[in-house]
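Have a look at the structure that comes next, please.
Yeah, one chain of the complex is gone here, protein chain that is, but the others are all in their spots.
And then subunit A:
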């Protein structure tokens, strides 16, 4: 069935529809992920997004339920160039899978032309529709995307991810399961809480450390979370990932800006400033820290993106706070960033040691 991907600026990309036949509208994101279609589609970061995958022959490698990053699919639609209807491991095909998730998809799109258009004109709203008349374009222009993306994806009720080690409270802004997997590998005893949990509620859980997870949307839409961070950061070690990192920066008088070329790529190099070590990690963010404000803040830059110099990691000079804008849990992408979790645990341990020493002294 012929369908159209229509962009907010009126550009039309024809293609063939698959999956659900509903009309969908969302923020169009070009994903240069090499693999990990399952992770991308189920990533809570993709809430409200139509994802255009630029890899060729999507789905040849098969679909694996083990790679889900949340129970349900999160994105509003998928756009691809070519797909394969059979898979190397005889699992369900990509198109059948998308159909089962009831997501609309469009294929045989000139994905190169689409990605160049977005690179030139910036990210914008788009819709997958059956027609491409002026009325349809007006509809997209008029549509306001909901600002409460985090509210939609955050857990409504707190739940534990029990283990025997350090107690970590994870503030769910759009938590990916792979973060929990990494904490489980490290024996962390985690509790996942709603993004709107108060500082008091979090303190009552007596955490050894707090993680502000990644998530969708603009961090400035979450003033309450910023206030909570301002309270909690004086008492607990904090790790911010993605959106969490941006919120930590905002809580400390830094500013953020939208990237001219957003990072949606499963393997982009970041450099550790101190050592010069290069790691390839998954990036999935459209915002970054404004470099002008970092200098006057108490943060030091720990990681930068090698390709465009974007700040990708920060650490507080005095407080036990660290944050990374990339996704250290990979999923998809290289596993080079796992060390971030180890560093956070070291940070927790060193704070504990200091506290212990302090108590002895007192």
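Just so it is clear, a residue touches a chain if its C-beta (ideal position, glycine included) is under 8 Å from a C-beta of that chain, and two chains touch if they have at least 3 such contacts; residues count from 1.
To be clear about the criterion, contacts and distances are computed from a predicted model.
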item: From "carbamoyl-phosphate synthase (ammonia)", "Branched-chain amino acid ABC transporter permease", "Iron(III) transport system substrate-binding protein" or "Ferredoxin-NADP reductase", the hidden chain's UniProt protein name; value: "carbamoyl-phosphate synthase (ammonia)"
item: Residue of A:97, A:177, A:236 or A:280 touching the missing chain in the full complex; value: A:280
item: Residues from subunit A at the interface with the omitted partner, ascending; value: 2, 13-16, 30, 32, 34-36, 38-39, 54-57, 60-62, 64, 67, 81-90, 107-113, 115-116, 119, 261, 263, 265-269, 271, 276-278, 280, 305-308, 330-335
